[in-house]
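Worksheet for the structure shown next.
This part shows chain A:
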Amino acid sequence: MSGNYFSGLFKGVKSLLVGMGETWKELWTKKVTAEYPENRKTTLFVSDRWRATLTMPHDENNEHACTSCKVCETNCPNGTIQVIQKVIETEEGKKKKVLDRYLYDLGMCTFCNLCVLTCPSDAIVFSKDFENATFTRDRLKEQLNKEGSKLREKKKEVKPEAEKSAPEAE
Partner candidate 1 sequence: MAEQIIFYILAAVIATFSIMAVSTKRIIRSATFLLFVLLSVAGLYLILGYQYLMAVQIAVYAGGIMVLFIFAILLTHKPGESAPSKPIAKRLLIALLSVGGLAFCTHIIVHNVSKVYSYSLGTTGSDIKYIGLTMMGTDKYQYLLAFEAISMLILACIIGGIMVARKRK
Partner candidate 2 sequence: MNYSQPLELSHVTAWLDEVLRGAMPEFWALLIEYVLIGVVLLTLYAVLALILIYAERKITAFFQSRLGPNRVGKWGIVQSVADMVKILIKEIIYVKKVDKVLFYVAPFFMIVASMLTFGAIPFGQGLQVVDFNIGVFYVLAVSSLGIIGVLLAGWSSNNKYSMVGAMRSGAQFVSYELSAGLALMTMVVLSGTMQLSEIVESQRYCWNLFNGHISAVIAFVIYLISGHAETNRGPFDLPEAESELIAGYHTEYSGLQFGFFYLAEYLNMFIIAAIATTVFLGGWMPIQVKGWDTFNQIMWYIPSYLWFFAKAAVLVFISLWVRWSFPRLRIDQLLNLEWKYLLPINLVNIFVMVLLVLSGLTLTGLFPNVFGN
Partner candidate 3 sequence: MYELIINFLEGPVPMEAYLIVSSIMFFAGIYGFIARKNLMMMLISIELMLNAADLNFAVFNRYLYPEQPEGMFFTLFGIAIAACETAVAIAIIINIYRNLQDVDVEELNQLKG
């Protein structure tokens, strides 16, 4: 009984001291904290594959690749994307449906990547710009195609599957 009493006491104290030893060691180890936002121009780690917001790349002629085929819209599981078409008349006089507005609700997106994967013309990609917090809900509902942009005329060229699925290849 008394033996237990004291050996218990000493064992307990020893275990506590060992624990304190560990914290003591940690006190002097290098701190792992990454200092966002101070490091946002330098050491900030964001993977290239990070999906932060959907974007539609436009080239210097303000042209994008979206044919407004609505594949992304149907594939999106929760209706984040709305593709609004308009009908224009081409030079040959044919009526043609083109993209009017590409609406994307950042506040609703689940970043499942289905839209990008399934888009037949690779018109959209995810960017890793994660600084998107806003003060109002409406600000998160974005229009991805820029004002006055139009479809890029392009030769049909099928990209290999592998590249398509990895946005960093873009």
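Basis for inclusion: all candidates are chains of the complex that A comes from, given by their letters.
The rule we apply is simple: contacts are C-beta pairs under 8 Å (C-beta built on N, C-alpha and C of every residue); 3 or more make two chains touch, one makes a residue touch a chain; residues count from 1.
Because the structure is a prediction, the values reported are computed rather than measured.
**Student:** Which numbered candidate, 1, 2 or 3, lies in contact with chain A within the complex?
**Tutor:** The touching one is 2.
**Student:** Could you pull out which chain A residues touch candidate 2 in their complex?
**Tutor:** 9, 16, 19-20, 22-24, 26-27, 29-33, 35
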